[in-house]
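Heads up, one of the protein chains got dropped from this complex, but the rest are sitting where they should.
Right, subunit A next:
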Amino acid sequence: MTAKEPTITPGLVAEHGLTPDEYTRFKELVGREPTFTELGIVSAMWNEHCSYKSSRLHLRGLPTQAPWVIQGPGENAGIIDIGDGLACVFKMESHNHPSFIEPYQGATTGVGGILRDVFTMGARPVAALNSLRFGAPEHPRTRHLVAGVVAGVGGYGNSFGVPTVAGSVGFHTRYDGNILVNAMAVGIARADGIFYAAAAGVGNPIVYLGSKTGRDGIHGATMASAEFDENSGEKRPTVQVGDPFAEKLLLEACLELMQTGAVIAIQDMGAAGLTCSAVEMGAKGGLGVELDLDAVPCREEGMTAYEMMLSESQERMLMVLDPARQAEAEAIFRKWGLDFAVVGHTTDTQRFVVRHKGEVKADLPIRELGDEAPLYDRPWNEPVPQPVLDPATVAAPVSDLEALERLLGTPDLASKRWVWEQYDHLILGNTVQIPGGDAAIVRIGEGPKGLALTTDVTPRYCEADPVAGGRQAVAETWRNITAVGGKPLAITDNLNFGNPEKPDVMGQFVGCLRGISEACVALDFPIVSGNVSLYNETQGRSILPTPTIGGVGLVADVSVHATLAFKRPGEAILLVGETAGWLGQSVYLREIVGREEGAPPPVDLAVERRNGDFVRGLILDKHASAVHDLSDGGLLVAVAEMAIASGIGATLDAAPAGVPAHAFWFGEDQARYVVTVAQADVAAVTAAAQAAGVPLRRLGATADEAALQIAGEGSISLGRLHARHEAWLPDYMSKPE
């Protein structure tokens, strides 16, 4: 079948997601009328997903440097030095659009893609994390999406054989038509054994490895660069299908091949498949690339050059090999039962040439495909600040203990055990802290070092005040790592926003980035990798701005770390940090009072650092027996979680005068932790806090009785709180459709 290629019309250009201006620019670059295949290639390279055309301008200023950063943004994943000759390789990426259309496959390929990014660099994946946002629980599609996404995340990671150790799950009506599936992978490599995408040497073979190319996923990246409408279900054919088994084989074959020294450059085929990977390898190496598509292993017959260049079939890699080692490399791939085909070679022409069946289907300047991609300075509106809500004006509709019980059973605060028990979080035998804590801890090899890992963002804060919300997302990540005793080292960001062509959405993006940037600088917490997902809108309604932050910290000795469960009765419960009773944008305000309003809690980064350093010191000195950071739901929710996790109760003093009791217990002031210490250590810890200028308040003591008691407010049994906390999600998921 040699169908004549379609003639390029303005309509066809528009279908490829290019504006008339962008097409004119491309035509000038080519110097003639482009071919159909070339139009496909440029649509893949210049869409929002691949070119970052709306976001690039604003990403430039982000802090990406630190002495321990080996590789910042721009490669498959970021890399940091963790000592002992080892490097930690990690990145987070979204798979939002596909997951909404086909939740199981969308989620699996999201996990598969990010794992590939990590092992492409020579690292063996040691942990996976995720951050999921769904629509309102009562929305008719939500249950189906939760079931599919969770099964998909688990289905891929479990089979691939990486523990899924942490994550977050949230619900809000603003995600009804556009869920978020952000997946993060973390790997360990030898610092002197890292592989990059830049091709080197003229005339070296370009080798295609892994699974065969099919017609799945064509225009996937273009789909991810547009809003959804009521017909989005029709885009199901653009969703790829994941094969974790093939990826596991690809992992083992790649790592084995890398050991031989035969690999000069390697790039996985992710978004826009063969096109993006080949262009990137050539452009980064300052070389040209010539591909012969007749050699590409295909799953289907009669695939055209256009289809092969745009396929997003999964579990594929492109490598530049040392020609002297080609036979050795091929033997390794054959052993693992994977395809191995020489599909081209490097050239010194700086051109990207694609041949198929004796014809030149594309001949483009390689560097310009990336460098000359459109760059937009989109207009943006300064977000309107929300008024600060005076807690004195918020009446408490129910008693604090009743509010606590209800809060623990709300969708955002309820236990997510139903989710993480579907993820194998124990494989590899190094999960020192399993899901359910502030951050996961994964031991590196036989220890004593470990990684502290978490993903965080509070979208409602970002919506109310993007700068404060961006700051808070980074600060909370830093705090969660600190709360387990880790030293925060670096982050990856996954920026999920609506349509950037709307100045209000662009304003959220710019504001969040400013906040993220400030926090990264203040906390010495650089961004080493990331991903931008825009156009998260359906029928004109955008998601809450959701800049998910994935953080990595180092635990010097995993035998010295903190968990949130109370350890024994009779210990002092201390609150680290200042409590003004900030109810604006709190979960209490939304769930108990029924209002979503006010400015979010401010984040003082200097205080954040001071309080966190103090708490980490308590953990490393072995003074703290339990530690929990305070976030959604505030103080009483945190204390309840510590009690529920241990079965040990607590007796708390009454809230101090000057703050309404419900604001004290449920306010979401930042930079706070609850810590338990032995009674004998209270004086020393108090003196140390004073010396460090850290506010410390004694809240009460852990208790023999399995109940939570507040002086003057009564008592509630842990059994009741536990039941409420655990019931919501399984009950919800088992309801008939």
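We adopt the following convention: a contact is a pair of C-beta atoms (placed from the backbone, for glycine too) under 8 Å apart; a residue touches a chain by one contact, two chains touch by 3 or more; residues count from 1.
Here is the rule we use: contacts and distances are computed from a predicted model.
The protein name that UniProt records for the chain not on display, among "Phosphoribosylformylglycinamidine synthase subunit PurQ", "Cytochrome c oxidase subunit 2", "ABC transporter permease" or "Urease accessory protein UreE", is "Phosphoribosylformylglycinamidine synthase subunit PurQ". Note on the undisplayed chain: of the listed residues A:Thr24, A:Gln539, A:Ser559 or A:Ser717, the one touching it is A:Ser559. Taking the complete complex into account, A:Asn430 is the one of A:Asn430, A:Thr455 or A:Asn536 that touches the chain left out. For the options A:Ser159, A:Thr260 or A:Thr686, the residue in contact with the chain missing from this view is A:Ser159. The set of subunit A residues touching the chain not shown comprises 151, 154-155, 158-161, 243-246, 248-249, 336-337, 420-432, 443, 447, 558-559.
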